[in-house]
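Next up is a structure, given as structure tokens.
A single protein chain has been omitted from the complex, and every remaining protein chain is retained in its original position.
Chains here go by letter, A and B, matching the order in which they are written, and residues are numbered from 1 within each.
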Amino acid sequence: MPFRFEARPAPSRKVFWLSPLFAVALSSLVAMAIFALSGLAPVASLILFVTDPVSSLYGVGELLIKAAPLVLIAVGLAIGFRANVWNIGGEGQIIMGVIFSGALALHFGDSGSWLVLPGMVLLGILGGCLWAAIPALLRIHFRANEILTSLMLNYVAHFGLIFLVHGPWRDPAGFNFPQSKPLGEAALFPILIEGTRANISILFAPLAVVLAWLLLKRSFLGFQLQARGVSQNAAQYAGFRADRAILVGMLCGGAAAGLAGVAEIGGPLGQIYPTVTPGYGYAAIIVAFLGRLHPVGILFAGLLMALLYLSGDTAQMSLGLPPAIAGVIQATLLFFLLSTEVLVNYRIRRARELSAARAMA
Amino acid sequence: MSETLAIVLAAVVAGTPLLYAALGELITERAGILNLGVEGMMVIGAIAGFAAVYYSGNLWLGVLAAGASGGLLALAFGVLAISLRVNHVAAGLALTIFGISLGSYVGKPLVGQSLSLSEVQLSGGLTSLPLIGPLFREVHPLIWLSWLVFAGIWFFLARSRAGLVLRSVGESTASADALGYPVMRIQYLATVFGGVMAGVAGVFISVVYTSIWTEGIVAGRGWIAVALVIFATWRPGRCLVGAYLFGGMTMAELLGQVIGLGVPTELLSATPYLATVIVLVLISRKDSTMRLSVPASLGKSLDIKG
Partner (left out) sequence: MTDITRRRLLGGIAATSLWSGLGFPLVRADETLKVGVIHMGAISNTGWEYYQAEAWRALQAKYPNKVEVTVLENVTDIQSVERQFRQLAIQGHKLLFGTTFSQYASLKKLAPQLPQAHFECCAGIEAGKNLGVFEARHYEGTYLTGIAAGRMSKSNVLGWVGAFPVPQVIYSLNAFLLGARSVNPDVELKVVWVNAWVDPAKERDAVSALVSQGADVISGSPNTPVQSEAARAEGVWSIGSTGDFSEYVGETQLASFELDWSPAHIEATQAVMEGNWEPTGRWRGLGEGGFIRMSTRSPALPASVAEELDAAQAAIVAGDLKPFAGPIKDQSGELKVAEGEELSDSEINSMTWLVEGVQGRVPS
């Protein structure tokens, strides 16, 4: 290859801030190319694609309820990622949050008590944490790779939910369809913005952003976690306990995911289905990376991802394109962002220059 | 054909896509690269292969198209993960989402279409061969091929010099590099090979197993393949057994219903994944088994900050 990568003395801040914009620009070009190939006007279609979903109050509400779980989970996962703890089990942890809080919701949803929602929140967090603790403990005690264990547990949780919804939790008035009965009023989050479906649970997301920022930037624990991410050896040498980092890293993700599960069933769904998480656990990982593992970056990345999901839907109505286009563009965005990442820490140099430099040394 | 043999054959058919994908991923991981995008590559292979067979009626064109598209996607992943040092998890997930979405997008016109192949067409022309034709009637040529591939991989890893080089890259990229091996090129080759295998796994599902294209036809088998590689502790022989075991699970679940076993089907479905976790724990526990099993640089490839 005529080019080589040369490590920079210090990460380039210019590239760090510019590369997301660059990635967005490149992805927009790809989107326009797809539109053009489908016989549509590229620029006009792109504008419609991104503005149509949020051109009404209801649309903005939809954006918020779509972005909130993504941001929430991504913030939790990112804390772990920064400490080199790879929680891929978001899906399963969401489901456990649904199961734990769902049990309370189904039994007490019609009680009218104001305690139900806080109870659901606590149980949901507990459920997510417990499920995330399993891979953490397996890693701590048996050195089992948490990527693989958390991934497998996604499936176990999925089948557990199917079992519940097909069996003990099946709605007696639901004609034997695998779904729970609709949750009672006390188990539903009140609407925050009149005229939309946005309920107060969307506030968990900005709250998580603030908490995560405080943890990472202002707390000693956060420092330890990030140090571990930079160099495991150095962190160990400094006495930062690896076990604790692993546990905290996994639990942050688990808690966030569990909470997101509560928000789903207490929000737009209002019922428990087997398909309660449309891939949020995996999408949140993408959002975490798009947001560069930074809480504020994740906030923007989550809104962008959510917008793309909504755009995929409207693409059908206004542009006549299959909704799968959303996923194509999301992946393209990630692809470009990840590709330009390398330029933060490495410079491109012509190979000849490099060998000449070596020859001179 | 006897009842038992029919059931065994059904398990083999169900396990074949898993075998292809897992063997491919095994090679990739043995070179130290964790490619979580298997599901995406299988979907792309499934639609590319299906479309090729749909329009040409030729099975082998389909296999070619599937392998090529899977390999291409793997190449893209390779660029990200190997050359650009991107975090493997992120790159793999991006690949998965891309593959699934692109497959859905491109496959839209063919949804619900059935291939309606004649027996000869389905076997790629092999059932019409003079003496050995009947062999391919019960056991599809791609299944025979999967056994050939398995044998080849086993030989490659256990007995060949090239396989030794691959394994050394997987154990320690630094040492391999010091010994003068072209580490990046080897990793690229391993990754692309994994993609080709995943693509073939996909076309097997869409063309041979079901002969239909629908959304979600791969249904998570890519993830099962990833699990299978760990379950098999990165050894081809165990991959083979595991593939048929995992493949047979659905059959077991269905038969269990017909026979009247009282086991909840969800428990049966969750067993392969639980088993994988247990196996992983068992082999990671002891340093010795770990060193013998997990390619050491597989873990290292993850120590890149996102």
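In the analysis below, contacts are C-beta pairs under 8 Å (C-beta built on N, C-alpha and C of every residue); 3 or more make two chains touch, one makes a residue touch a chain.
Keep in mind that this is a model prediction, so the values were computed, not measured.
Undergrad: Which of B:Arg85, B:Lys108, B:Arg235 or B:Arg285 touches the chain that is not shown?
TA: B:Lys108
Undergrad: Hey, which subunit B residues sit against the chain that's not shown?
TA: 3, 6-7, 10, 14, 104, 108, 111-114, 116, 205, 209-212, 214-217, 219, 250-251, 254-255, 257-260, 265
Undergrad: Going by the touch rule given at the top, which residues of subunit A touch the chain that is not shown?
TA: Looking at subunit A, the ones touching the missing chain are residues 52, 55-58, 62, 162, 166-167, 170, 175-178, 182, 194-195, 197, 268-269, 271, 273, 275, 278, 313-314, 316-317, 322-324.
In the analysis below, only the chains that are shown with their structure count from here on.
Undergrad: Which whole number of Å gives the spacing of the CA centres of subunit A and subunit B?
TA: Measuring from centre to centre gives 27 Å for this pair.
Undergrad: For subunit B, which residues count as touching subunit A in their complex?
TA: These residues of subunit B touch subunit A: 34, 36, 76, 79-80, 84-87, 89-91, 93-98, 100-102, 104-105, 108, 220, 223, 226-227, 230, 264, 266-267, 269-270, 273-274, 276-277, 280-281, 284-285, 290, 294, 299, 302-303, 305-306.
Undergrad: Show which residues of subunit A lie in contact with subunit B when the two form their complex.
TA: 5, 81-82, 84, 86, 88, 138, 142-145, 147-149, 151-153, 155-156, 159-160, 162-163, 166-167, 229-230, 232, 282-283, 285-286, 288-289, 292-293, 322, 324-328, 330-332, 334-335, 338-339, 341-342, 346
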